Structure formats: C-alpha cells, structure tokens
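Below is one structure. I have some questions about it.
Missing here: one protein chain of the complex. Every other protein chain is in place.
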Amino acid sequence: MIEKLRKLIDKEIAKYPADKKQSAVIAALAIMQHHRGWLSQEDISDVAIYLDMPEIAVLEVATFYNMFDLKPVGKYKLSICTNISCMLRDADQIVDHLKKTLKIDFNEITKDGKFCLKESECMGACEGAPLLTVNNQKMYEHLDIKKIDQLLKDLK
Amino acid sequence: MNEIVDKNLDLEITNKQLFNICLRTKPLKNSNSLETYKSIGGYEQIKKILKNKLDPQQLIDEIKISGLRGRGGAGFPTGIKWSFMPRDYDGIKYIVCNSDEGEPGTFKDRDIIRHNPHQLIEGMLIGAYIMNAQVGYNYIHGEIWEEYVSFEKAIDEARKAGLLGKNIFGSGFNFELHAFHGYGAYICGEETALIESIEGKKGQPRYKPPFPATYGIYGKPTNVNNTETYASIPWIIENGGQAFMAHGVKNSGGTKIFSVSGHVEKPGNYEIELGMPFEQLLKEAGGVWKGRKLKAVIPGGPSTPVVPADIIKNATIDYDGLAKIGSSVGAGSMIVMDETTCMVSALKRLSYFFYEESCGQCTPCREGTGWVYRIISRIYQGQATLDDLDLLTDVSKKISGRTICALGDAAATPVLSFIKHFRDEFEVFIKNGKKLVN
Partner (left out) sequence: MIKVKINGKAIKVQEKTTIIEVADNHGIEIPRFCYHKKLSVAANCRMCLVEVKNFPKPLPACATQVADGMEIFTKSKQTKDCQQSVMEFLLINHPLDCPICDQGGECDLQDTAMAYGSPKSRYQEEKRVVLNKNLGPLVSTDLNRCIQCSRCVRFLKEVGGMQELGLIGRGEHAEISAYVKKSVESEISGNVIDLCPVGALTSKPFRYSARTWEMIRKSTISPHDSLGSHLEAHVKDGNVMRVLPRENEDLNECWISDRDRFSYMGINDQNRIKSPLIKKGETHESISWEAAFQLIEKQLHPKQNQFKPDDVVFFTSNQSTLEEAFLVKKLAEYFNSNQIKFDAANGPTYLKHPSLNTQVKKIEEFESIILLGSQLRNQNPLILQRLRKMASHGKSISVINHIDFNLQLKLDQKVIKPITDFKKLFQQILKNIKTDFKKTPKTAEQVLSKIISNKTLLLIGEDVYSHPEFLKFAPIINSIIDETAMQFGCLPTGANSVGLHQLFSHYKNTVEVKNYQASLTVNLDPAFDIADSEIHEKIMQKSKFNILISPFLNRNNKHYDLILPSATHFENEGSFLNIESRLQIFSQTIAPKFESKPLWKILRVMGNYIECPDFEFETCSQITNKISNKLHTFKKLNLVNENLNHHEFNYRLANINQSDVLVRKSKALQDILHLRNEK
C-alpha cells in the first residue's frame, strides 16, 4: 500500500474508536479503487491486512456495494442512471447514444481502454435528470445528446 | 397529540405556501458557508441551550408539540423517537444522520447538504445535547461525492469555529461529528443496515428488536434520523413547536421538502407547508411538461403507492391527505408521469430496482423480487398470459410483510398499486404484446 493512500485511509480510521478500524473499510476500498480505477485482489488483501479483517469479510463488502468494481473499467467509468426519474426524462436516448458512439454495451470497455459504461441506480439527484457520474465522483446533469458529445470530447 | 395543538389546527388552514425552513439559506449567496448561516441566526439555538443548560425533556416536549415526523419515509414522531434513547446510559452514545437517500426520485437531503449544511450540523448538535450523545455520523449517499466533500468542509469549518469538538461554547459539552460516505446500496437507507454499514459490514438490516436506541452502532445506544428531520430542529427550537406545527395541518406539522421529478417543467425541491393542495405544488413545479396531460403521480417515492391523476388532483399533500387517497408522504419523492408514460415500462424499471437492491438476506425478498421482475419482463416481451397478473399480485403479497426490513413491502407496493390502477394497460400489453401508449 503506498504512503499517500495509507495517509488517506488513516484519516478515515481516525473517525472511529481505536478498536473499530473495520468501520473504515468502505472508505479504504474507495480510496484504493480511486487510485487504480478498480479493486484488484491485491487491493482487497491489502485493506484486509491494514484493517485487521478477514479477507473474505472485505470481499463481502467489496461485492455488496455496487460502486466498487472488481474488474478493470477503463480510464473513465461512466455510470448512467436509468431509474424512473431519469427514464421519464429520456435517459434511454442518452444510453443509446452513448452505446452507439462508444460502440460498447453496458459493462464493456472501449477498445482504447478509455471508457466503460455502467447502468446505475438512482443517484439521488433526479432534479438534474438525466445524469451520469464519471469515476464515481464528478456528476453531469441535465444531459442531452449535445452535452454528451462535448463530455466525451472533454474527457481526454 | 397535544391538546393545544389540536385546538389550533381546527382552524383548517388552506392557504399553504412554499416556506423554507430546511432550505432557508438556499436563495442566499454562498449558501453553504458558516458565515451565511450565522447571518440568519445560525448556531444561536445550540448556544442558547448550552448557555442556559436547558432541560432536555423540555426540548423534547417542544419537538413533540411541533408535530415533526421522521422525514426519511417512515414518518415516526421525532420527539417520541428521541425519548427512546436511554438517559442514564453510562457510556458512549451515537447519533446518526441518514443522508443515504437512494429511494428513486429523492434528492432533498442533497440540497440541504449543498446549501444549508450548518443548519443540519446545528440540528445534530441539539440532538446530541438532548440525547447526550458524544459522537455523530452523517451517512451520505455514495453517488453524491461532491456533497460528501462539501459536507466534510462544513464540518471542518464548524470544528475550527469551536462548534464541534470539545467544550463547545465553554459549556463542557463535547460532540464530534464525522461524515461517512456510502458506496452504492439503497438498503443502507434502512437505519439498521446503515448501522451495519458504519460498522464496516455489508448493509444488511438487523432484526428488531432490539432497536438502535438500545443496540445501535457497536452495540451502543444510537439514534438515526433523516437529514431533513435534523435540519428542522434549529428552527423549531428558535420559533417554538407551535409555530412549526402551524405551518402544517393536523397530524402533519410544519414544512416538508418535496422533490418533484419526472414530467414537470421545473423539477426540483419545493419545501411546502404540509396540507398544500397537489394542484398547487404541481403548479409550483411548472406544471406537466410540454403542456401534456397528467397521468399518474407517485407521491412519496416508489415505496409509496402510485395514484392516478384524477384521484390525486383533489388531494392535499400531507400525511392524512395522502393516506386518504391510498398513498403516503414517504420521503416526499414526488414522481410525476404524463400521458405518454407506459406504466408497464415504468413498473418494469422499478421492479428491477428492488430486485437489484435487495440485500438478499430474507428469502421472500431475495427470491421474490427477482421473480416479480422476470414476470413483468415476460409481460413486456409479450410472453405472458392474463393469469400472470394474478401471479404477480400474489407473489408480491407474499413478499410484503414477511421480511426483516421494509424493502420487501416497498418492492410489493408499486406492483400492487400499478396493477390496481392500470390493470387495463397491462392487459393490453399481454394481449397485443406492445405498449398502450406511444
């Protein structure tokens, strides 16, 4: 585990009682994932050792929360919400357009390794429907075809 | 409910307006800064409480008078919930703010965190004082990373200003608050699943009893309330329970944020005085988009029953008003559907959601949600028979009420209400293999 990540994880651990390091497992996995783009087996084992948890318990967590990716996702993971409020605002058209432009289906990576498309559940921002997030962090709202094309151009 | 309150509310207040309590700072510049919040009298309430060492029981009574009910969906009276926390517990107690809003169509907590984080923090401080909790967490929905970051900033700001940490306002009162970032699990909005998640586990709801008030985080007494609930507290303490109550109607005190999404011109958050007629709220949201006709509304999020246009048209938006038409306030996640909406497609998507988000613990939910989704998919693909509608209803009824948490009930609700009100649309789909609407 590299120093920079360890420091970030330590900051999370500090939020909980000394004997409750396990509470930081989701944060620790998220930090590891943000660094690599996805969670490798090594990452999961590292977190297990660092937080003094059985590896299987860390794996349980990593497979339960669906923003974790246990396989590579390319440089930019585009998670697009298709749930009811986005659906009513024609998210399907955005999805179709993305699939066509990137020539991939959900859970696939473009040949150049740049983009991956994920179907997502409600992100709690339906005011801006339809919307998507990039790499779990940056959210783009009120999407239309034009905005999507611009976004794909901007993500280098 | 308190007698005085009842008397007041006999004067049926029909003239309901938008009124910002939780979103007080939203229209202001630098809405989320400590400075802005202080400019409207922020942190004066906790200061007053700490300086005067106000009696927690009196404060609870005030909250009871306000009629404030849990804004996360269950609608449990907040004052009563707070009185469940053991007073003379010798050890650490926790309070948790539930900002894990994952119910489709809900985005109100996000706005509070974005625009008025300090009112939430003050609400939690007051809660911590009343329940004598030393540590708090705010569990923030995984998908809204930017709000998580901004809330961490708000905490830092408050901590630096001596509003969090040790010996707040020199009163000897200590309270530490941390933000917790979820990572994609609707079920963690359920308070015991959320507690499990904070403990670093899969978010699987616990069987109750014991309730969190006796056995919460790490087995310690814990109170969990929604963001909006906590954010309402400073205003109630400032203006009194009566004043809050007066903004609403009987059994539905105060204001409530409705997140209006879907087919309206202006999707967004509308903090309304409870009791506002539906038509008025719809108008505030710009009316049905593109000048189309209203078809149906899910008033409080998918775990509340869908209501056809002609029924909701005359309803008022409050706990009793929506109960009267067979639905409920829920989390205030109002999803508006116009005449072009295919109810089979809508139900299919909602059923997929519950199937995808079932934690998998309880047999009826784990197995039933998938089954329900597959039947609806069959209907959608034109491979179903009319008997399948009865099967769908029956399976949903057998999930409902038989699981540890309410996700089972929530999964059954859209199925039962969609079929109840729009059966003909499903039948046409089955007979013709295509949508009734275009």
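Think of it as A and B in the order they're written, each chain with its own count starting at 1.
Simple rule for what comes next: a residue touches a chain if its C-beta (ideal position, glycine included) is under 8 Å from a C-beta of that chain, and two chains touch if they have at least 3 such contacts.
Predicted model, so just to flag it, every value in this text is computed and none were measured.
Contact with the undisplayed chain is limited, among B:30, B:57, B:314 or B:363, to B:363.
One chain is missing from the display, and on chain B it is touched by residues 185, 202, 207, 355-364, 366-371, 374-375, 378, 391, 398, 401-404. Mapped onto chain A, contacts with the missing chain fall at residues 41, 54-57, 59-60, 63-64, 66.
Everything below uses one rule, namely that only the chains that are shown with their structure count from here on.
One finds 25 Å separating the Cα centroids of chain A and chain B. Interface residues of chain A facing chain B in the complex, by the touch rule stated above, are 15, 17, 20-27, 29-30, 51, 53, 57, 60-61, 64-68, 79, 82-85, 87-89, 120-129, 133, 136-139. Interface of chain B with chain A (complex): residues 92, 101-107, 109-110, 137, 141-146, 178, 180-186, 197-203, 218, 259, 261-263, 267-269, 298, 302, 333, 335-337, 341, 345-346, 349-350, 353, 356-357, 359.
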